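For this depiction, one protein chain was excluded, whereas all remaining protein chains were kept in their positions.
Coming up: subunit A.
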Amino acid sequence: MHCGKYIKSQTVKLCIVVLHIDGIRSPLASRCYSHAKVETDEEFDARWVTYFSKPDIDAWELKKGMNTLIGYDLVPEAKILDSALRACRRLNDLASAIRILEAVKDKSGPHKDIYPYLIQELQPTLIELGISTPEDLGMDKL
C-alpha cells in the first residue's frame, strides 16, 4: 500500500520545511529522521498519472485508484484527474467521471478556489471527452 509510505514522507517533508524556516542549517544526520527516500510531489503525481494511464485499466483498478487517491490528505493535481477521466472514457463510464469531479470539489473542503481552478485546467479535456460538470447538470444543488 502506498498510503503508509506517503504519510511518513509527508511528516518528514514537514520537518524539513520547519528546519529551513528556522534558518538553522544543521545536517539531517543530527536529527532523528527516517532514512527512507522522500517522494517528491512530482514523483507522486507521475506515479498516479501512470496508474490511470494504463491502456487496459479495468473498472476495479479505477475504483481502487480513485478511492485511495481521495483517501489521501490532498486534492489531486489536474494532470492526475485528467488521466483518471481518460481512464473513465476508456471504460465507457461517464457516471464515474462526473463522480470524480464531485469528489474533488468535496475534497477541497473550505478552500473554494481549488475546484474552479481545476475545472479551468481540465476544460479542454472535459470538452474533448464530452463530460459535463455536476454544475452543468444541476447536480450540485438539491
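Methods note: a residue touches a chain if its C-beta (ideal position, glycine included) is under 8 Å from a C-beta of that chain, and two chains touch if they have at least 3 such contacts; residues count from 1.
Quick note on the criterion: contacts and distances are computed from a predicted model.
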* Absent chain [UniProt protein name; select from "Elongator complex protein 5", "Cytochrome c oxidase subunit 4", "Proteasome subunit alpha type" or "AP complex subunit sigma"] -> "Cytochrome c oxidase subunit 4"
* **Residue touching the undisplayed chain, where the options are A:45, A:77, A:102 or A:121** => A:102
* Where the missing chain touches subunit A, by residue -> 58-60, 62-64, 66-67, 70-71, 89, 92-96, 98-100, 102-103, 105-106, 129-132, 134, 136-142
